[in-house]
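Every protein chain but one is kept in place in this view of the complex.
The chains carry the letters A, B and C, assigned in the order they are written, with residues numbered from 1 in each.
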Amino acid sequence: MALVDKLGAALDSSGGGIILTSVDSLADWARGKSLWSMPMGTACCAMELIAASFSKFDFDRHGTFPRPDPRHVDVMIVAGTITRKMAPAVQRLYEQMADPKWVIAMGNCAVSGGIFYYDSYSVVRGVDELLPVDVYIAGCPPRPESMQDAVFQLREKIATESIAPGKTRPHEFLLPVPGASSGGGEAE
Amino acid sequence: MNINELREHLCGQYPDLCPLFSIEFGDGVLVVGCDKLHAAASDLKDLGFDRLGMLTAVDRDETFEMVYRLTSRSMSAGIFLKCHVPRENPITHSLNSLWPAANWQEREVYDLFGIVFKGHPDLRRILLPPEWVGHPLRKDYEDDRMVRRPDYI
Amino acid sequence: MTGFVGGAVYGLAGGLVIAVAALFGVWWERKVSARIQMRLGPTEIGPAGLFQTLADTIKLVLKEDITPRQVDRPLFRMAPLLVFTPIAMSLVVIPFAGGWVPLNTSVGMLFFVAVPSVSVIGVLLAGFSSGNTYATLGGLRGAAQMISYELPRTLSVLAMALLAGSLAPLEVMNRYEWWWTPATFIALIVYFISSIAELNRGPFDIPEAESELVAGYFADYSGIRWAIFMMSEYGGLVAASFFGAAIFMGGAQGLPGVFGVLLIFAKALVLITLMMLVKWTFPRFRSDQLLTLAWKVLTPMALVQLVIVGVILPWL
Partner (left out) sequence: MTLDIKERSWTTGSDGTPVEELVVNVGPSHPSTHGVCRVIAHVDGEVVTKAEPVIGYLHRGIEKIVENRTYLQIVPITDRLDYVGSMYANWAYCRSVERLAGIRVPERAEYLRVITCELQRIASHMMSLGSTGADTGAATMFIYAFDVRERIVELFEELCGSRLTYNYVRPGGVSMDVPEGWFDDILSWTDAARNSISQMDRLFFGNFIARGRLKGIGVLSAKDAVGWGASGPVARGSGVNWDLRKHDTYSVYPRFDFDVPVGSNGDAYDRARCRLFECYESLRIVEQAIEQIEPGPFKADGIPRLLAPRPGDAYDHIESARGSLGIYLVSDGSPRPYRMKVRSPAFCNLALLPLLAEGHTLSDLVIVLGSLDPVFGEVDR
């Protein structure tokens, strides 16, 4: 648990509304604008992930750049098919990441197994069998622009998070999000 | 070199291999017994087939058909070498001593078909994890985690 | 100011300077590398993405600080500070303006070459205490590299001390004449290359080689502790550039007050940008090639420079 989470719990229990809100907005701003990614590129989607951070699409504009070390990153981008042999490695890398951490499932294989859903004896059908996924992007493979969209979607999700455990913050979404409560307040 | 010249060349050099030779889809095929496979491959290597292009197996119900594809750079030609391994006790000779290229490909066939290669230096699973049960490319392979595709075509 | 209060003030000021230097250094590096690579670099936060690194820093401070189970806890937690402190200390002998230096000591040059090299202990400890093969290899590589580049760096600074007849950086800067730069050009090159190597920056980034050791000696650090490593890298970059600008290029000499500060800043910025251009253009050395370069090329070059200075000296 990061120090800030302890702070959040303390502030929340003592009812420190204004301080909590300010710290929340600062934390969410910094976290959302600086999403360093761990490219977990296993298959075809990795090529589009590389393209997304290179010259034409340039993720760095949004403050997202790839770092291979799990300890230094905020979001793991699972790009490609995950097989049963690979699954423990993916899980371990996720565990090595420092909190707060997010996962983007890029491409049909990471979402559901995609073209290898049927008849395959070794494919994990979606990385959400292994990790909690925050944003799914469809496509086989998705275009680099979809990756940028995923980062923006994740920012919106981060904007609803609070450092107090179990709380959400009110946030006005750019697009209607199914299942998301835009009213804020206590989570279930 | 076209296929008929190849046949004549082969028959001239190795008369005992000649009756085993046939032509299928424009490719020369040589079907031998698995006990004579190593000798036949060695003969073909001397003949100029210096590359082992591909090595695989096909599940033919009763037997496993081993398929070797040899390529010759000097003749610009390819040839199939086939033998049948019994399903009950699938053991055959390794070609690792002739072509080191057989090393990984035989490990792959061992992994996916369960065919054991005598004389292989390092016969372990290669693609699947070591604790995997069964050999998936056999036609009778069953796996609970496998979802069969609905038959709508 | 002396005593505890003075130390505290200087320490805080040094830390602040390094923090600001790292913020802008990282931003500048991202912009420079982006321009080389036909990209834009950060654009979103602030003018030309200037405050991108601020967001990064806040995020890193708020991140979980992981201490893995297999590490040697006290050493692991101490190592970033052991790397950071010597580099922050080295700032005090740099003359940032004409006629002003935070700590005017007669052995300033010796202080500058000796003190930052203590951070090699931090690098070694960070690598060794992590209990991780990548980190161990990175720490060992870092130690070998930083120690061997001490010699050419010291020799190149020595040439300037010989020419100026003083070991105080302020004195050297004040006595600078324009023909010193062409006469000691070899020393400047040796200083430039060995400074890059001291800082473990590309093409000498073998201790943290991203494509080989993932992140090298700081592979297991996260959050604020990793940020301290990054800050020491950029602090060292700024210190080395300002020192080089002051010693080899005349620094703030000739202009009073704030104009002098601007002059030395401009000169240092040229050196910083050059270091970044080198990093983003050149492939990385292998460890043996790196040591060959240090012992067989740079050290003889620095010695030749000493001889040249020695020949010039009687004619002054």
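A few remarks follow.
Simple rule for what comes next: contacts are C-beta pairs under 8 Å (C-beta built on N, C-alpha and C of every residue); 3 or more make two chains touch, one makes a residue touch a chain.
All values derive from a computational prediction rather than experimental measurement.
Counting contacts over the entire complex, the absent chain touches A, B, C. Interface note: of A:7, A:30, A:46 or A:147, the residue touching the hidden chain in the full complex is A:46.
Considering C:9, C:38 or C:313, the position touching the chain not shown turns out to be C:38 (whole complex).
Summarising the interface, subunit B meets the missing chain with residues 24-27, 50-54, 56, 58-59, 67, 69, 71, 73, 76-78, 80, 99-101, 103-105, 108, 112, 125-131, 136-137, 141, 148-149, 153.
Although one chain is not displayed, its contacts with subunit A can still be listed: residues 40-44, 46-48, 50-51, 54-56, 68, 80-81, 83-90, 92-93, 115-116, 118-123, 140-141, 143. Panel shows subunit C; residues 33, 36-39, 133-134, 136-137, 141, 202-203, 205-206, 209-212, 214, 280-289 of it touch the chain omitted from the view.
To be clear about the criterion, only the chains that are shown with their structure count from here on.
Note on connectivity: the fewest chain-to-chain touch steps from subunit B to subunit C number 2.
Seen from the Cα centre of subunit B, the chain whose own Cα centre is farthest off is C. The chain pair A-B and the chain pair A-C differ in C-beta contact count, and the higher one is A-C. In terms of their C-alpha centroids, the spacing between subunit B and subunit C amounts to 61 Å. Subunit A and subunit B have centres, each the mean of its CA atoms, that are 47 Å apart.
Distance from the subunit A centre to the subunit C centre is 35 Å, each centre being the mean of its Cα atoms.
Among the residues of subunit A, none is in touch with two or more other chains. Across the interface of their complex, subunit C is touched by residues 1-4, 26-27, 29-31, 33-34, 36, 54-55, 58, 60-63, 67-69, 71-72, 74, 96, 98-100, 163 of subunit A.
The touching residues of subunit B, counted against subunit A in their complex, run 128-129, 136, 141, 143, 145-149.
Within the complex, the subunit C residues that touch subunit A are 30, 34, 37-45, 49, 52, 54-59, 62-66, 210, 214-215, 219-223, 226.
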